[in-house]
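Of the protein chains in this complex, one is absent; all others appear in place.
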Amino acid sequence: MHSTQNFPQEHLPALLSQYRQFVSEELFPIDLKVVQGPFRSFLPQLETLRNKAKSLGIFAPHLSKEDGGVGLNLVQFAQVSEILGQSPIGHYVFNCAAPDIGNMELLHLFGSEEQKQIWLAPLQKGELRSCFAMTEPAMPGSNPIHLGTTAIKEGNEYVINGHKWFTTAADGAKFTIVMAVTNPEADSPYQRASMILVPLDNPGYRLIRNIPIMGEAGEDYLSHGEVEFVNCRVPVTNLIGKEGQGFALAQERLGPGRIHHCMRWIGICERVFDLMCKRAISRKLDPEKPLAEKQTIQNWIAESKAEIKASRLMVMDTATQMQALGAKAVKEDISTIKFFVADVLMKVIDRAIQVHGALGITDDTLLSFWYRHERGARIYDGPDEVHKSALARSILKNYLGK
Amino acid sequence: MHSTQNFPQEHLPALLSQYRQFVSEELFPIDLKVVQGPFRSFLPQLETLRNKAKSLGIFAPHLSKEDGGVGLNLVQFAQVSEILGQSPIGHYVFNCAAPDIGNMELLHLFGSEEQKQIWLAPLQKGELRSCFAMTEPAMPGSNPIHLGTTAIKEGNEYVINGHKWFTTAADGAKFTIVMAVTNPEADSPYQRASMILVPLDNPGYRLIRNIPIMGEAGEDYLSHGEVEFVNCRVPVTNLIGKEGQGFALAQERLGPGRIHHCMRWIGICERVFDLMCKRAISRKLDPEKPLAEKQTIQNWIAESKAEIKASRLMVMDTATQMQALGAKAVKEDISTIKFFVADVLMKVIDRAIQVHGALGITDDTLLSFWYRHERGARIYDGPDEVHKSALARSILKNYLGK
Amino acid sequence: MHSTQNFPQEHLPALLSQYRQFVSEELFPIDLKVVQGPFRSFLPQLETLRNKAKSLGIFAPHLSKEDGGVGLNLVQFAQVSEILGQSPIGHYVFNCAAPDIGNMELLHLFGSEEQKQIWLAPLQKGELRSCFAMTEPAMPGSNPIHLGTTAIKEGNEYVINGHKWFTTAADGAKFTIVMAVTNPEADSPYQRASMILVPLDNPGYRLIRNIPIMGEAGEDYLSHGEVEFVNCRVPVTNLIGKEGQGFALAQERLGPGRIHHCMRWIGICERVFDLMCKRAISRKLDPEKPLAEKQTIQNWIAESKAEIKASRLMVMDTATQMQALGAKAVKEDISTIKFFVADVLMKVIDRAIQVHGALGITDDTLLSFWYRHERGARIYDGPDEVHKSALARSILKNYLGK
Partner (left out) sequence: MHSTQNFPQEHLPALLSQYRQFVSEELFPIDLKVVQGPFRSFLPQLETLRNKAKSLGIFAPHLSKEDGGVGLNLVQFAQVSEILGQSPIGHYVFNCAAPDIGNMELLHLFGSEEQKQIWLAPLQKGELRSCFAMTEPAMPGSNPIHLGTTAIKEGNEYVINGHKWFTTAADGAKFTIVMAVTNPEADSPYQRASMILVPLDNPGYRLIRNIPIMGEAGEDYLSHGEVEFVNCRVPVTNLIGKEGQGFALAQERLGPGRIHHCMRWIGICERVFDLMCKRAISRKLDPEKPLAEKQTIQNWIAESKAEIKASRLMVMDTATQMQALGAKAVKEDISTIKFFVADVLMKVIDRAIQVHGALGITDDTLLSFWYRHERGARIYDGPDEVHKSALARSILKNYLGK
């Protein structure tokens, strides 16, 4: 969607201001309460906010105007994403949160007309939610060619069997896209799997549990499901793209997805940095001496500032390149920002907690939420180690024969 | 208590084996479930384990035999503490968990006969629990001379007013020891506060809430209370030691307390290290290649091993010195182990999570519990920064005039 | 000079290629030998290279065409500086090395016509060298308001007395600019010093020694002098700018200077990174297994790549801002890049050494030269600690009153 967008660049500064204002006036006052949950009890309030965003014309920044969005391209959206990321409910309210945004991209690019009409249209309007079932507990996520889930064609149906987890936001979703092996005999291990759309009222599908993660199982959008498919039958028309294209589509989905994640993380960093600075000023060691005068605190603030700036420049540079040259051309950069920014994120959060002292480990600030829920940032979409090795091997290839 | 103990050193190896066996056979199979809670539902089961420990003669390792314990001195107890620390319920089952153990020490050394009879005796037997109300939300815990809580003598009573938090295990406790200013005019700021015992059925006391910490408010022993004292009246005989001795007693309490914490942390490190190694061996990247073959994983295992060994040697050395020379003589060493071991603990846990991948951030292993609940280790009993500065200033004092 | 330059942006890519080619064809083959010294023996060869650069029209990239240069603005020059930095003799050959480049800027902006004619003109042509005497052994360089060197006006002369060191390249220089206190009674400590030009054949000046630094005293351009001024008399017309302007001018000099240093460091990083990759590929652990297959090596390559990219983006962003808004507007960014890039530099060098094994610590590669000579990067022009504190205090100022 991004590539075909046409929001006028000269209006961007004003638009960004609008987002900033919305986030600080509408989301900051309530977001801590929302993540304390229960999430479902806040759905009406969040719906009101979505309507407000729609009425302001800033809902769904990543979608084209025809689809009810703002029409931002990737680089423009990245800047909005940074702003929304400052609140844990920012992307949700604007209907550009994972996994829905990824599914919108997939269906937009590769969905059939029927899939678009039935599933994509309401998804884009925020009338329903979706999820994405790829990771399996029994297989290393870092090596996605190993999949245990199968989809066997019988007549006009696929019969799906498999066990997935970290199916984000499965609880309350209306459909999932599942990655399953359809062509086990394909020569290339990268051409064995397909993506299939499964409506979640299918009797062959079951949400086993919302996985308790870092102290919370959560619910609805704020949850990660463990799910199973037992003889789950769907029409073959539920296939997305072609058979065996699963990995190719997943790569399409992950490229911009990592930009989105990184910009969201930078947004988190900024909010956390702001909390850290406020605390440093307001907390007094004695009536005359704020914490801010301690050089260790100053070091953390300076280092965080530097690292956040580095992160932003790198991600924006990657987004700009990707927009110009496509996702494949920036594979190295994607790996780079994935591990670099995730590391910065965790360091900044950790420092902010330490600056807050005992308060920092309570759930009375957002720090605890992010400390817990973003620990996964160094793991999902490829752990640090995988991206580092991939980057290095790609670089070293150029030295062979030299 | 430790200093007067007399467990024969030659029997120690056999005793340590007994603890190791108990912990691995009785606690490891259930501890993950217990911390998943609700804690109260496990109280009968934990009571059974305590009785088993009593029947084996290994209950309350830190208490003298007359008091129903094993009679270990500080150095011996440190070794037991490391073993018990491998399970998050180890110290609780053996009735040597903070804050009760600290209160036992306080009352043993400074309690009146009446206090000992009414409160200490059942506390030592595990018949009731206690808590310790020192930290205040409005004051920096790192500068304990700032206290807002006051205890004003009126006739034969103290009238206590104040707001405390991180009153560990207040939920379900029968009494607390509260630190309050009794002598605001004392010359030294270190002589203004006193420790006063408050039974928790006192109408002037209120448990405001179990503070939600890192995703969990918890309950009973596994909780940290926010409490208030409003015109809370107790007889002056509830004073512990003398008026103005609060800080002196707190120091007495904290010295061995930090040894206990550190050895418990090392126990955690060992369990976590064991989980990390098992995962490295059992997780296959492909059928032929366990995670253990990746050099990054090997680096983490090697570095963790080294740091854990360094931690143990330093804490044991400090315990040995403290036992021989008293807590004051090892002030520098206490600061050293406090920040060194807390740092190692968090690094080892973090590496183990990364080795576990997605599983590592779920609550399906103990890693998440410790990642969240031990983040406070770098904060409580003096944050890293305070201990580092204190250590450095103490060292540099010797260079003045040189 | 930069701000008034006018090299056409569309010709920049071709120009950068020219520099890249020159550096790799002319400098890489000899630079290791040159730094092994003795430096003076290479002066004729370096002079030949300068003439070649002149004949190619790429000499003195930072100077205007009228002054015999290429006419690059700050942002363009930064990109050239990165290329030249890949060789330790790059900036020297192109006559844009510190301290000469800083002195050219000073004299260009603030020199009298006479000073420009006598000193600046031949300096720009590379006919003589200069130095800058600011740092004093007895005073903390991180606090430049403390100066022991004085210049007392007597009639038409300043009488200068003082002891300086780290007067880079004093050996063989024809003049120095010295920072000395002229107005000790000025209200502001920042208005007490002035900059005075001193020809080095002055009998009151003495080069005490080339300071042995990290194993080498060096000579000529590759040296750092310890110098003294004893009743050193110069005409008052040797004052640069006005009395009391010393610090203001020093700040002017340091702003772009830090951009230059940072881009040079990034150039070093690239050369070092290249050496590291080549070594990883060529060194075999056994005939089948290059070092490059070790994951630790891959980690270092990936992390270095990420950090170098972050550094470049940050410095270029700062240069762009500085060019548009002036040095004052980017004070925070200057501090940021100063400590961030210096840290990256030392980390990348250190990793490359480790990859080279025993060879890495010999002087048979450039790694040893940079490991030793760039350790100062974290110290000169303000140590890390000073820049971090300055940055943090500047940020925190915005939080006061919030």
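The letters A, B and C name the chains in turn, as written, and every chain counts its residues from 1.
Rule of thumb we're sticking to: a residue touches a chain if its C-beta (ideal position, glycine included) is under 8 Å from a C-beta of that chain, and two chains touch if they have at least 3 such contacts.
What you see is a predicted model; the values in this text were computed from it and never measured.
The chain not shown here is touched by just one of C:38, C:184, C:215 or C:326, and that residue is C:215. Remark: the omitted chain is touched by one listed residue; of B:112, B:161, B:251 or B:389 this is B:389. Touch with the hidden chain on the side of chain A covers residues 294-296, 299. Residues of chain C that touch the chain left out of view are 36, 135, 137, 140-143, 146, 165-166, 211-216, 283-286, 291, 294, 296, 353-354, 357-364, 368, 371-372, 375-376, 378-380, 383-385.
Residue positions on chain B in contact with the hidden chain: 277-278, 280-281, 292, 295, 297-299, 301-303, 305-306, 309-311, 313-314, 317, 332-333, 335-336, 339-340, 385, 387-389, 391-393, 395-396, 399-400, 402, in rising order.
In this text, only the chains that are shown with their structure count from here on.
Each chain's centre was taken as the mean of its CA atoms, and the one lying most distant from chain A is C. Comparing per-chain C-alpha centres with the mean over every protein C-alpha atom, the closest match is chain A. Separating the CA-averaged centres of chain A and chain B is a span of 38 Å. Distance between chain A and chain C, defined via averaged C-alpha coordinates, is recorded as 43 Å. Chain B and chain C, compared by their mean Cα positions, are separated by 53 Å. Chain contacts: chain B has residues 294, 296 touching two or more partner chains.
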